[in-house]
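One protein chain omitted, others in place.
Chains: A, B, C, D and E, in written order; residue numbering restarts at 1 for each.
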Amino acid sequence: MEDMNINSVKAKVLTAALPYIQKYNGKTVVVKYGGNAMIHPLLKKAVMSDIILLKLVGINIVLVHGGGPEISSMLERLDIPSRFVNGLRYTDEETIEIVQMVLSGKTNKDLVSLIEQLGGTAIGMCGIDAGMIQAKKLEGDYGYVGDITHINTEPIENAIANGYIPVIATVGTDLDGNVYNINADTAAAEIATALQAENIITLTDIRGLLQDVDDPDSLISTVTMDDIPTLMERGIISGGMIPKIKGLEAAIKAGVKKAVMIDGRIEHSILIEMFSDEGIGTMFTK
Amino acid sequence: MEDMNINSVKAKVLTAALPYIQKYNGKTVVVKYGGNAMIHPLLKKAVMSDIILLKLVGINIVLVHGGGPEISSMLERLDIPSRFVNGLRYTDEETIEIVQMVLSGKTNKDLVSLIEQLGGTAIGMCGIDAGMIQAKKLEGDYGYVGDITHINTEPIENAIANGYIPVIATVGTDLDGNVYNINADTAAAEIATALQAENIITLTDIRGLLQDVDDPDSLISTVTMDDIPTLMERGIISGGMIPKIKGLEAAIKAGVKKAVMIDGRIEHSILIEMFSDEGIGTMFTK
Amino acid sequence: MEDMNINSVKAKVLTAALPYIQKYNGKTVVVKYGGNAMIHPLLKKAVMSDIILLKLVGINIVLVHGGGPEISSMLERLDIPSRFVNGLRYTDEETIEIVQMVLSGKTNKDLVSLIEQLGGTAIGMCGIDAGMIQAKKLEGDYGYVGDITHINTEPIENAIANGYIPVIATVGTDLDGNVYNINADTAAAEIATALQAENIITLTDIRGLLQDVDDPDSLISTVTMDDIPTLMERGIISGGMIPKIKGLEAAIKAGVKKAVMIDGRIEHSILIEMFSDEGIGTMFTK
Amino acid sequence: MEDMNINSVKAKVLTAALPYIQKYNGKTVVVKYGGNAMIHPLLKKAVMSDIILLKLVGINIVLVHGGGPEISSMLERLDIPSRFVNGLRYTDEETIEIVQMVLSGKTNKDLVSLIEQLGGTAIGMCGIDAGMIQAKKLEGDYGYVGDITHINTEPIENAIANGYIPVIATVGTDLDGNVYNINADTAAAEIATALQAENIITLTDIRGLLQDVDDPDSLISTVTMDDIPTLMERGIISGGMIPKIKGLEAAIKAGVKKAVMIDGRIEHSILIEMFSDEGIGTMFTK
Amino acid sequence: MEDMNINSVKAKVLTAALPYIQKYNGKTVVVKYGGNAMIHPLLKKAVMSDIILLKLVGINIVLVHGGGPEISSMLERLDIPSRFVNGLRYTDEETIEIVQMVLSGKTNKDLVSLIEQLGGTAIGMCGIDAGMIQAKKLEGDYGYVGDITHINTEPIENAIANGYIPVIATVGTDLDGNVYNINADTAAAEIATALQAENIITLTDIRGLLQDVDDPDSLISTVTMDDIPTLMERGIISGGMIPKIKGLEAAIKAGVKKAVMIDGRIEHSILIEMFSDEGIGTMFTK
Partner (left out) sequence: MEDMNINSVKAKVLTAALPYIQKYNGKTVVVKYGGNAMIHPLLKKAVMSDIILLKLVGINIVLVHGGGPEISSMLERLDIPSRFVNGLRYTDEETIEIVQMVLSGKTNKDLVSLIEQLGGTAIGMCGIDAGMIQAKKLEGDYGYVGDITHINTEPIENAIANGYIPVIATVGTDLDGNVYNINADTAAAEIATALQAENIITLTDIRGLLQDVDDPDSLISTVTMDDIPTLMERGIISGGMIPKIKGLEAAIKAGVKKAVMIDGRIEHSILIEMFSDEGIGTMFTK
């Protein structure tokens, strides 16, 4: 009889998810995946399981990933020095070649492979494929760091229509065939905007936006667009947070309903966020 | 922090459902709904929630229902005596009129209404609509009790293709416009067969098939087609069980993969059955 | 040789129908069906034949029906008193249950059955199915009498696309699952409006709109929207006529091209109306 | 009131056509059109009306026509002598040019024009268009008289799918661009076969197949495939009748359900044939 | 080895065509075909080859043709005198009959036949088919010379969608079934306008628009809409050129991107025009 009770609890949990599933059914959700959640194997598997589950319950998941640590490690193995300017990797011709190769050939395909092993069906793409991410050189002296000029959503929409989970490596390209390193947070936000996504979820290595960066319990649950200037002035949004939040802000202003920054270190944080009222992390809304 | 732990447990439960969802995704499952699960309001709501959830995770649910108690109650109110012959309601002209009206106008539409309230989209039909259940008079003297001659799956398949949950009241018809009372277990089995369903689930008021009808712990978990003759000889399958099991047997022989008889009195028994390895109740297979 | 002459006359009649068929081909026509034409078996059969013929010649017929007499008779059998307030049936909880059951389970399915016997293909639906007729309580003290807030045309359009004649029982529903009794004339007019129908035809028990209600020869053939206020002032439109004509007026103002009120007691009055220049009954136009 | 009675009779006639319309709905019927029915303007208009009516009630009509008299008249005007060998026009290079021009440019387009004037939509084609009628030189010395080797049904089916009545002039072609004069009876039978038509109707200048060619009352109503050898031996099928009946025989053997030869001189003979049980003329069946 | 060098040159030529093919891929181009290019057999074959090639590389070619010489020759053979008023053939009832017959039955089908022989698939149509070219009597006393009132693009678009090259004979029609002789240049321009074509190419018997009509080297390469009034004043556009250029002007004003008048006497002039930067002949643009 015990088993039945456990199963009965399980059934109640599933039923409790019903309204959330109904809410997102048929909607597009962009997940920006990076940081520790991408390095730790168990967490990686948990994130991919969440994504497959969301796909199966009828949510059009688009996975956008970075791959900083794998790039750094490969550059190191090849004795190519990494240099950062204003928090951005300076990307010379030799470096962009490695960035493209590692992001679209290693990180991207490893994620696709993991989704397939867990029973999902994914297709890996980078911004070069079907000219998906059009970019130009970012102003300033960063080498082949790109500024997005246009997102061609067609290959992403085709993948969704064919039942695949699109997994996107964020290198961009221009009409002359130059390849650019694109900040994955920015790319995810622009892709969400172009797809008129319902939601963008960013996995990070912190609890969310914190009043006091050293106190994980000082989490700010909700941020409206009007709060952002003050939060910047007060230095609560600072450093690497600035481009992330600029991207989310732009997406929301362009019609994405909700943007959330959640802690990728918590197992199944995506499901907890999407399938509970309180959510976790920091939610940005209009 | 406590909330997060609870949510984390919930997330694990959802993730644990993933392989079952993958297994049934895109498949057709016929649910035969009757008995206490249909009378008790909370159970009724739980069954409809389960059905909406299954629909949302990509399973093509077809709900086939009876309505004996509501028919009996209406006949009583109208002073029409109920008479049973070999366990079947003798159905004269006055009775079949009431059967049709209550089943397709009350029970059927009440179920559709409940599904709509819970956020699903359903369409109620009876065997008369688009000539779905073709029948002739059952041999013997039962009045307008029908024997199915043909199932026209088109209106059911149209409903599925349009994203609706088809809810089916089991009255049948012939070319002369006679209406027949059809046993809902038989109809569900024939519909499952015609739709080449993956699975047929029958909600009953007992734990399943019992070795000893008075001992709920004597449940028989699995029955193969070869076991049935012996179980009949030994009287374990008897009385009202015979037509139910004859129907399931025919469905399995015609290609339905699995037929399960589960206890509708247990809340969310459908989910427990479909989303766990052990299942509940009695499973019939080839 | 005589037969050939008769056949030759028949052929000429058919050919004479050609321009009318051409005119309505591919258009949607809503037929509001009620009154004596619905009670007398021969008339009922003639109306259904007309509808099947119109469907076959490429007109998208939508049949909307009432069922007052059958409701009254069932209420009487159940000793539930009928009470009318301002010409509307006061509908308490017990009554609405019977209204829903009789309209969607008896009247509706009997019409579907008759169409099928005559070789057509129909699907019966009520306003609860796929949330087709959304309603709220009508202002005033009428109990569960509904005021339409929205028509979801999707299930009707699906039925048409699948080649079926949709037959609609006019009970409505709200998001809390309350069921409402809806005036069939009003519902037909709102459905015609929502479907952007070409034409709405109302079968009644009189010749049409009469100058002198006691003189069937005082028929008014044509009424424009501008005539209506005067006709009301003069009492020519009065009593039960008011809601009927209000509905037709609203439909025409919303783009339905023509609304006709014809005498359902004349056999094949629908065909005569649609397939002759003079028509019969009263035509309402812009 | 008189008008109403007339209209009521008309309505009854229309309703009487219902079962025949139901029978042919969605089926393909090839009409071979030639002879007097093609020359006399009133008859021509009556035939075109019938065809439009049949199209509108959902029958896929394909009109195949000859044009002997118009060809002869043009040849005469151009002082090109007509020569017949075994009942076939000997067709030299100069003649085939005129045959093609008159059939596809005059007869064909005049028929299309007439259909359009009567409110139908037609598209004229000849066997050259999209390589529809592939042919080779008929054995024997007839010049450019063709023997059909293949029918490409694609352009005909496209026309039907686009809602047009295809009107076909029976000149054929081979891969070298030679054009051939094709017997219209044979072409109609081959087209009916290739389209797997339900029915082929041939309009002639006699009552049908007659026991005694001089006695119009000696009509043979029904001929089965087994009767044909005897009818030939006895000379009842003879002369120009032989190729006509050979064609119908081949069509029926290839699956066309019914072939009828009717009197094109009787107004609306097509409607009388299709919309009455007895039909007119001679019916050929398996 | 020599062959390889030749092949290598050929390959380079093909590759050089790539940007032009890319430019026109999926676009609609109307070719007005007439004059010497239509009479000389080798030129005729070269034009048809070009058209098939353009169709195969993904350009939707629509071929609009005249047929003056063939009409004149037939009228002469029939002793019907040709009379010209203001450069237009006076078209009495007898003449229009011959015009229709020759254009749609001879010229049109001969072109279709030639395309088929060369491996393409074409369908011949005239303005009567599916009421494609609606016209009324041209003002002035020209008999059955027509002024286009409406182009029904549906049959042309159907032909394109079905993979055929539509070949169009320019006779028009009105609702009373009158047939009109339509200037082919005007018809081609109106068809290009109605189809929102990218380009209209007119094959003529001169090098293009010449400064000095007697000096073929005085070709004007480009004419903008603003140049036209001056060119008319100066008499450079005069005589039969006026209607041609009026048509092109109207097409360009209605959105056709480019109109070119090229020398049909040069073999493959269409390919040279479309697949080289300089083009040949005179180009008209906004």
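Quick note on the criterion: contacts are C-beta pairs under 8 Å (C-beta built on N, C-alpha and C of every residue); 3 or more make two chains touch, one makes a residue touch a chain.
The shown structure was predicted, so the numbers you read here are calculated from the model rather than taken from an experiment.
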{"item": "Chains on display which the left-out chain touches in the complete complex", "value": "A, E"}
{"item": "Full-complex contact with the absent chain, from E:A17, E:L88, E:L210 or E:A250", "value": "E:A17"}
{"item": "Contact residue for the chain not shown (choose from E:A37, E:I52, E:M74 or E:I151)", "value": "E:I52"}
{"item": "Which of E:S73, E:T149, E:T222 or E:S276 contacts the chain that the document leaves out", "value": "E:S276"}
{"item": "Sites on chain A contacted by the missing partner chain, in the whole complex", "value": "77-78, 97, 100-106, 108-109, 112-114, 116-117, 121-126, 128-131, 154-155, 158, 162, 164, 171, 173, 175-177, 179"}
{"item": "Those residues of chain E which, in the complete complex, touch the missing chain", "value": "3-4, 7-19, 21-22, 25, 46, 49-50, 52-53, 56-58, 118-119, 266-268, 271-272, 275-276, 278, 280"}
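Operating definition for what follows: only the chains that are shown with their structure count from here on.
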{"item": "Innermost chain, taking as reference the mean of every protein Cα atom displayed", "value": "C"}
{"item": "Identified repeat of the A-B interface (over half of residue pairs identical), from B-C, D-E or C-D", "value": "C-D"}
{"item": "Chain centre separation (chain B, chain E; CA means) in Å", "value": "68"}
{"item": "Computed distance of Cα centres, chain E from chain A, in Å", "value": "56"}
{"item": "Residues of chain B engaged with two or more neighbouring chains", "value": "none"}
{"item": "Contact graph of the chains (line, ring, star, complete, other)", "value": "line"}
